[in-house]
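Single-structure report; data block below.
Shown here: the complex without one of its protein chains, the others still in place.
The chains carry the letters A and B, assigned in the order they are written, with residues numbered from 1 in each.
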Amino acid sequence: MSQQTERGATVWVAPPRRPGPRRKRRSQAGHRTAWLLTAPAVLTMLAVAAYPVGYALWLSLHRYDLRFPDQRGFVGLGNYAAVLTAPVFWTDLAATAVITAVAVTAEMVLGFVIALTLRRGLAGRRAVHTALLLPYGIITVVAAFAWQYAATPDLSFFSDRAWLGQRWSSFAVVIATEVWKTTPFVALLLLAGLAALPEELLDTAQLDGASGWQRFTRVLLPGIRPVLLVVLLYRTLDSIRVFDTVFIQTRGANGTETLSLLAYDQLASRLNLGLGSAVSVLLFALSAAVALSFVWFFRADLRELSRGGR
Amino acid sequence: MSRFRAVLLAVLCLAPLTACGGGDRGVVLHWYVKEDSSGAYRQAAQRCADSSAGRYRIRVESLPQTTDTQRELLVRRLAARDRTVDIMGMDVIWTAEFAEAGWLRPWTGAQAAQVSAGVLAGPLATARYQGRLWAAPFTSNTELLWYRRSQTPDPPTTWDQLLAQAAALPRGHNEVAVQGGRYEGYTVWVNALLASAGAQLVADADRPDRARAALADAPARQALAVIRRVATSPVAAAGLSVDTEVETETAMLSGRAAFSLNYASLYAAVREQQPAQLADLGWTRYPQVVPGRPSRPPLGGINLGISAYSPHPAQAFDAAACLRSATSQQLAATRGGIPPTISAVYDDPAVVREFPFAALMRLCIEQAAPRPATPAYSDVSLAVQQVLHPPASVNPDRDVPELRRTIDAALASKALL
Partner (left out) sequence: MRRLGRYAGSLVVLVAAGLPVAWILSLSLKSPATVTDKRLWPSDPTLENYRSIFGSALFTRALVNSVGIGLLSTALAVALATPAAYALTRLSFRGKALVLPLTLAVAVFPPVAIVGPLFDLWRTLRLYDTWPGLVIPYLSFALPLAMWTLTAFFRGLPWELEQAAQADGATPLQAFRRVVVPLARPGVLTAAILVFFFAWNDFVFAISLTSSDRSRTVPAALAFFPGDERIRQPVGSIAAAAVVVTVPVLVAVLVFQRRLVAGLTAGVVKG
């Protein structure tokens, strides 16, 4: 989803460390200044994110339903047991996985194609860039409505089908919206990655008489691999929390309910903060697990990236 | 702490449109109620304030149109102990939940007797829970089967006849429009079918310690089989699994549907948008599931409850009693097309002029089936939607036991839904 979508576009791309400005000011006073400058931001982040996450953990271990205030109490892992034994949790996990797998794959492929095309130069570069930034900047809820109306038989300019009336076509609409909204972002990042590749690399390959395909698989792909991985991870984490599009287009009907929606329903409409927090914590753990395993598997690539290149 | 509060309050007051500081003429009561575009509610509020001799004024705070969102917004306010909620226009299904959570002040003594007088039994029962009156019945509603007289000279009385008659009509104009979307409207349909077949969702609903899924086997299967037949029939709306009252009304207006199960508002919509078609619009009672067994139509409507956190309960009770009076209900009916809860108002000539179907409406409301009055109702409704949605996937043999199991879990309000 894109609500939090491109949140921290640069987040995953560690800025390179330059040796130059590092050595300065190691005095005590410098220390204090540095902390004075950094502390407000760090403390705010801890207060607005870490504290609520800790609180969510606490809530998830309690029966805490605002509609039954008298029944409040510690239940240990009871909420987790209720969540993990409910078929709906697994259905929603599957729906989330389907949306993530298909949408992210499509975004990566399309984004890469667009980036390659852009690199070779397109007519009206400025217009193209504007066109790419528009889906990125547009409100996700707006994008969701636009695609929903295009998929509604009484309104649509191209289709008589009730796309949102069946399961798989509902998925198609949700995924198409996600892909439309986020592919430009993927393309721009990959384009930046391509631009950072040294020209000589390709030139040499060309002199060696490598075919286009070989140049792609042997030179281009390995060269851009670290950036590709970072974008992939970023989009995967983003897609795991997909909410806006599904909420607007189907409200979870026809088997399209995602984990974020499930958590929202327990929290916001049932006011069962204990149960809802258990879902939230599991969703959080899932994101963390994906992130950590990614970092572990591709540690070499990521190290290369954070070293700032070749 | 008090300093913190003061600063906070200052910040809130800076936010635009936040009302800080009260009026000097009586208290301002906030009445949260579903938006009514006709202005009938506002007019009633004005009339009551005028007759209060300056004791109170009423500010109408509009809630969205669907009951699910209305409830979400109100319930969160109540859980936050919001002191700006005084009177609530409560959907008839919320009484038990709100009462059990301690969010309502009960009606007692003379005032309770006053707001119960002359009220139809069905709507009155929805305002009661565990022997006490928690709200004043204000408006009511039920669904009728709407059709076109020119197309359907002899309207159906059972679901099977309904499907057969629709199938005989030309394609493109023969849909049966019913609320199959995944929201409260779907539970309304399911509950009406179950009740019409002689089954019940929950037994001992108002005894949280004893409440359990009922669902007598044979009638429950018969009821669910109707959903399946409708959803898999060629006359089912293409968007059945996402349709709400809005779509099912539009389907009738656009001519796509031959039949629509809908509230009284459909009549008003046709009169407003296609006045030429009004004479052709027919209505009849909700169809039967078992031929010969009278149907139990859905029961909707709004009761007026007083928030436990209201700082002005005395004025709020007076105002609510005035708002539910026969005069206000007559106004809501004639100006807003909203059916009353007081029986006598249906005989008012002005109301009959507004609702040519007033007598049928009252009869249907009297015989309607309420949804279970359990404090876990919203969970039960989610359970129904979870097991039985989408409509085309309903399989009576598999789903009746499944529904029983899920409802039992929902009644404990500890299950994931």
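We adopt the following convention: a contact is a pair of C-beta atoms (placed from the backbone, for glycine too) under 8 Å apart; a residue touches a chain by one contact, two chains touch by 3 or more.
Bear in mind that the values here come from a model prediction, so they are computed numbers and not experimental data.
Remark: the absent chain touches shown chains A, B in the intact complex.
Interface note: of A:75, A:220 or A:237, the residue touching the hidden chain in the full complex is A:237.
Screening A:61, A:86 or A:248 against the full complex identifies A:248 as the residue touching the chain left out. Of the candidate positions A:100, A:256 or A:277, contact with the unshown chain belongs to A:277. Against the chain not shown here, chain A presents residues 2-18, 20-26, 30-31, 33-35, 37-38, 40-42, 44-46, 48-50, 52-53, 55-56, 59, 64, 114, 117, 120-124, 126-143, 145-147, 149-150, 154-158, 180, 184-185, 188-189, 191-193, 195-196, 227, 230, 237, 240-241, 243-244, 247-248, 260, 263-264, 267-268, 273, 276-277, 280-281, 283-284, 287-288, 291, 305, 308-309.
Contact between chain B and the absent chain runs through residues 5, 8, 11-12, 15-18, 35-37, 61-62, 64-66, 69, 73-74, 76-77, 79-82, 244-246, 254.
We adopt the following convention: only the chains that are shown with their structure count from here on.
Measuring from the averaged C-alpha position of chain A to that of chain B gives a distance of 39 Å.
Contacts from chain B toward chain A in the complex involve residues 68, 71-72, 75-76, 79, 97, 100-102, 181-183, 238-242, 250, 254, 375, 378-379, 382, 386, 389-390, 413-417. Contact residues of chain A toward chain B in the complex are 63, 65-69, 78, 82-83, 86, 88-89, 152-154, 161-162, 164-167, 250-254, 262, 265-266, 268-272, 275, 279.
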